[in-house]
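The complex appears here minus one protein chain, its other protein chains still in place.
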Amino acid sequence: MEVTRMSSTAGQTYLDQFPAEAKVIKAAFWSSFMALAIGGLLGLVQALHRTDVLRFIDSADYYTVLTAHGVLLAITFTIFFLVGIFTWAVTTSLDRGVVDIRFTWAWYIMMVVGTILVGVSILGGVVDAIPTNADVLFTFYAPLQAHPAFYVGLVLFVVGSWLAGADWFRTWWAWRKENPDERIPLPTFMALTTTLFWYLCTLGVALSILVFLLPWSLGIVDSVNPLLTRTLFWYFGHAVVYFWLMPAYMMWYIMLPKLSGGKLFSDPLARVVFVLFLLLSTPVGIHHQYLDPGIAEGYKFIAMTNTMFLLLPSLLTAFTVVASMEHGARQRGGTGYLGWLKALPWRDPVFTGMALAGLMFAAAGFSGMINAGMNINYLVHNTWWVVGHFHLTVGTAVALTFMAAAYWFIPQVTGKELWSRRLALGQVLVWFVGMTFMSNAMHRSGLFGMPRRTAEPQYQGFDFEPAVGTVGEINAQVALGAVLLTVALAMFLLNMVMTSFNDDSDSLPANTYAGTLSGPEDSPAVLDNLKLWTAIAVVLVIVGYTLPLASIVDSGGLFGPDIGGFQLAIETDPALVLESVREVMP
Amino acid sequence: MRISKGALLVVIAVLVPFVVEFRTALSWFGIELSILESLVLGGMAVLAVVLWAVWPPNGNAEAELSGSS
Amino acid sequence: MASATEQRETDQVHEIGHEEYDPIGTAILIGIYFLILVLLWLFMYFVEFLGNGPTVVGALLTVVGLA
Partner (left out) sequence: MNIHTYEKAWLVAAMVLIVGFIATITYGAVGPGIAMIDDDAGSIDPNEISDHERFGETGVEHLGGNEYEVNVVAQAWAYSPSEIEVPAGSEVTFYVTSRDVTHSFTVVGTNVNTMVVPGQISEMTVQFDEPGEYGILCNEYCGEGHHTMEGLLTVVPEDEFDLTELSTDAPREVEVGNETTINATVSNGMQDGLETTATLEIGEQQYERDVTIDGEGSAELTFDVDTDALGEGEHDWTFTVDDHEESGTLSVVSETDGGDTNE
């Protein structure tokens, strides 16, 4: 499949081709950027507070800030960008618009409403005028209890994303009627397989919220089983990280080769990779619960085995993507064993951003392998190591790829030229350097036991003992990194805002993606059999989760032994701390 | 220039993690660098890379690579 | 300024097809990555983890003790 397949639309931007869809995508991108702006700024507040460099909030409020940071960046920023990019991918690669643009706007608005509900309910933690509280962090482990609006908002957001998936499937079905014998174009294939495992994994969190947490927060039921809702969260909680990652993978597969001046090395392997993600993303969640009581060691071992095999698609991706870049470099005149690296378009911020994101993902892959190991988890569980890890994955592999992609996509959907390519190049480099400092120090401090999720990791009775250097040096490194990241964030937002003030341009590149060296004609037709892969994925989930869930329900009861909700504030009388506070809930 | 300015910036950025972790790696061999020493070492590494990049390469390799910026 | 995608047309000096392309550079890079992964894994597991003091052990296997 060549880019020339879209010859009918050659020279046209996405805005020219699909003006109606371009508007929704632009709205989704801007929602994503706003979440990034607020969430990123809160990240700076936390980094400076934790490291005791600058403290201007109460340590008690730190957790409200942390909840907002987590939800806005891990959920809102990533998923809004995802729905934008997947809508682009489906319409561009199928060369047809969505079936009904009103439906597209409907899911977008639903996601916005969900976000606002969640955001306001979290904000209630620091603004007295808002009578809500949702200081439960983005994992909302019961029996910490949030205001019902928090759970309702999450449900609306997730259902909105479900409808977005339905939108892509409808568009594909419409295309299928007109093209009954064609292979699914690769970008659409990626969007659809990702949507399928999203449906599969979000069932867990939907069940957890709708059946247990929401009725409990409303006072309809009195009790929850904390281990059960926690397990259902992680049933969703690992697949969600692949949900964020898949748009970045898509960019690496279909944009990076083109930007490098070459073609995707192998379309069939790309399909295999996405099928593996569909199969293995969900039945691995228990690896977040290696140190949980109430789950037998055998189930943990099974989850670990699945997790380790989930490395395979990422390792394959590393090869295919780098080989595609090398292909581009050699077509541009690069030579030698490694001399071709010099021939890559390093001045292009879109390319450089994505390439550096990929490089950091290689490092993140290593810390992820440690996290995946079952007994070595004793060393790193819930330490700052884990935070270092996911700032390399979602915080760089995903976020930096998205920002780099935005430098290409925003001109495509607005018809305006990027304000400054030099600023953009500087931005991706500053982000890379900032994250190097921050994430490196976080990993290091995790190894000497510094915990995550804490406002003041300075204890009365003992000190941390780093293997090298001092705690102060580690903290300085984190603070420096956080400042650099905030600078990079400001550079990105400035570029985006100034671009939107630019005049319309007619010299923009056409809306295309990479061709392939080895095309879909090389891949077995069975790879496109989505029903088959979905069925196998469901079977794997049933195998992986039936017994652990049954044993959790068996030992703790479906609704637990009379466990009420807690909102543990410092001013609470210590005697009351031990009691359920549902009575004071509005 | 042996490499483009963009590539030079990227090389310098990628040096950062190496400089940071070099200190940790050395400590396993009993050599403890202070932060200042690390900074000086990093500065020297950057300087070396910049010199290498702007130094005219041997022969006519420059002409060959000029299109790759 | 021309965008990256337009540069491609002008920058491409020759076309390389699937049959004539061997990603040797990729093989070298990924080989280095493989070595780094193996060495770091061994270091993390046997030095950082097993050397990290008391560890949770099974009651039945305690005779073995910790290295």
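Per-chain residue numbering starts at 1, and chain names A, B and C are given in the order in which the chains are listed.
The criterion applied here is as follows: a residue touches a chain if its C-beta (ideal position, glycine included) is under 8 Å from a C-beta of that chain, and two chains touch if they have at least 3 such contacts.
Nothing here was measured: the structure is a model prediction, and the numbers come from that model.
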Mind giving the shown chains that are in contact with the missing chain? A, C
Of A:383, A:414, A:439 or A:512, which one is in contact with the hidden chain? A:383
I'm checking contacts with the chain that's been left out. Which of A:56, A:462 or A:501 qualifies? A:462
In the whole complex, what residues of chain A lie against the chain that is missing from view? 59-60, 63, 66, 135, 137, 141, 143-144, 225-227, 230, 265-266, 268-269, 289-297, 300, 304-305, 308-309, 311-312, 315-316, 319-320, 323, 369, 372-376, 378-379, 381-383, 448-449, 451-457, 459-465, 518, 522-524, 551, 555-556, 560-563, 566-570, 577-578
Which chain C residues touch the hidden chain? 18, 22-24, 26-27, 30, 34, 37-38, 41, 45, 49-50, 52-59, 61-62, 64-67
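Everything below uses one rule, namely that only the chains that are shown with their structure count from here on.
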Chain B and chain C: spacing of chain centres that average the CA atoms, whole Å: 22
Each of the following residues of chain C touches two or more other chains, namely 11, 13
Multi-partner residues in chain B (2 or more other chains touched) are 67-68
For a test of understanding, state which residues of chain B touch chain A in their complex under the given definition. 2-7, 9-10, 13-14, 16-17, 20-21, 23-24, 27, 32, 35, 64-65, 67-69
Sites on chain A touched by chain C in the complex: 258-259, 261-262, 265, 318-319, 322-323, 326-327, 329-333, 336-338, 340-341, 345, 348, 350-351, 362, 365-366, 369-370, 373, 375-376, 378-379, 408, 411, 418, 421, 447, 507-510, 512, 517-518
Chain C contacts chain A in the complex at 1-8, 11-18, 21, 23-26, 28-30, 33, 36-37, 40-41, 44-45, 48-49, 52, 55-56
